[in-house]
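Take a look at the following structure, please.
For this depiction, one protein chain was excluded, whereas all remaining protein chains were kept in their positions.
Our next item is subunit A:
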Amino acid sequence: MNYNVNEKGYYGEFGGAFIPEMLYPNVEELRQNYLKVMAEPSFQEEFNQLLKDYVGRPSPLYFAKRLSEKYNTKIYLKREDLNHTGAHKINNTIGQILMAKRLGKTRIIAETGAGQHGVATATVCALMGLECIVYMGEVDIARQAPNVARMKMLGASVVPAKSGSRTLKDATNEAIRDWINNPVNTHYIIGSAIGPHPYPDMVTRFQSVISEEIKWQLKEHEGRENPDYVVACIGGGSNAAGTYYHFLHEKDVNIIAVEAAGHGVDSGESAATSVLGKEGVIHGCKTLLMQTKDGQITEPYSISAGLDYPGVGPMHAHLCKTGRAEFMAITDDDAMNAGLELCKLEGIIPAIESSHALAIFEQKSFKPDDIVVVSLSGRGDKDLQNYIDYFGF
């Protein structure tokens, strides 16, 4: 079984490029060039240099001793929260801004939900001196004021998406419309492993530095490269794709994908796409997505804005369908408690997205000598107000 993308842009039956003809020249230009550009030594050199000196990579692989004692297994945390701007999102935006420059683009657009990807995009645009426009749902702008301010300080224009439910899905629609309106000078930096081919593969490759590092870091800690489990939360699936990438074809590594169950998978307020979704087309790719019987895309719900997306990337749809990955769903309450537990046991305040991945230890037991690597995709600064409101600090 192949879990990587094939030459037509599919992961099994999922993926492809379901785009209006207006986007064809842009997406085709990217498709024809992305692998070539990424393979250029000068690209590699600049990418790696920035990841090291600017982002602060490698991010540590930290053995969480007290957490491991509590759950009687060996838990390692991949510390993407320590990256510049506070999450894994920057790995992708660094890669894509270098790609955009090599394709001669002068204007950058992006969508954002919680604002993490928007901040990461605004950051690299400031770094490279490129114009930056970030689309963000009107509802999210109100919920995520600090990140809106950050983007503005970094010189980006934040444009409210006022259509539909005015959240991440609609911000993505607006960014795509902008790209249709600006077909020549603009590059769209998609923030997750979603969208038309080649985006899911390109984003996955930029994020694959996560599992590349896990391999040699785990070798240093444990004398072996492969853990027994890799665990990551899934919104669109970019931190997960990066965490799994180098283990996809390692049979002895189990993959766990953690989705947001919101108020419960059957509550009507959930974002557990693998359970609630059906095959369909969203934002240019065929994947699992939450929709009505009639094919209208429905609004997901999660306390975590970063997991509040009605689809998953096509690679994850394939991992789900083939059974290569085990999918688990974590409620708001369980995620919040797991987040607070990490604060108390390890002195680390995680992003609420990442807290979902940490919550699996209450649901699933592991053997004492199992090595479980969890992607700690981001830090909790952006979520402070949420934690305060929830726990009443």
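Basically, a residue touches a chain if its C-beta (ideal position, glycine included) is under 8 Å from a C-beta of that chain, and two chains touch if they have at least 3 such contacts; residues count from 1.
The rule we apply is simple: contacts and distances are computed from a predicted model.
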Report task. Tell me the UniProt name of the left-out chain, picking from "Metal ABC transporter permease", "NADH-quinone oxidoreductase subunit I", "Tryptophan synthase alpha chain" or "tRNA N6-adenosine threonylcarbamoyltransferase". Result -> "Tryptophan synthase alpha chain"
Query raised in the report: Looking at the whole complex, which of A:Pro183, A:Gly268 or A:Pro368 touches the chain that is not displayed?
Result: A:Pro183
Query raised in the report: So which of A:Gln291, A:Ser304 or A:Ser355 would be touching the chain we can't see?
Result: A:Gln291
Report summary line: Of the candidates A:Pro20, A:Gly223 or A:Gly347, the residue in contact with the absent chain is A:Pro20
Query raised in the report: What residues on subunit A make contact with the chain left out of this view?
Result: 16-22, 24-25, 163-164, 169-170, 173, 176-177, 180-184, 278-284, 291, 293-298
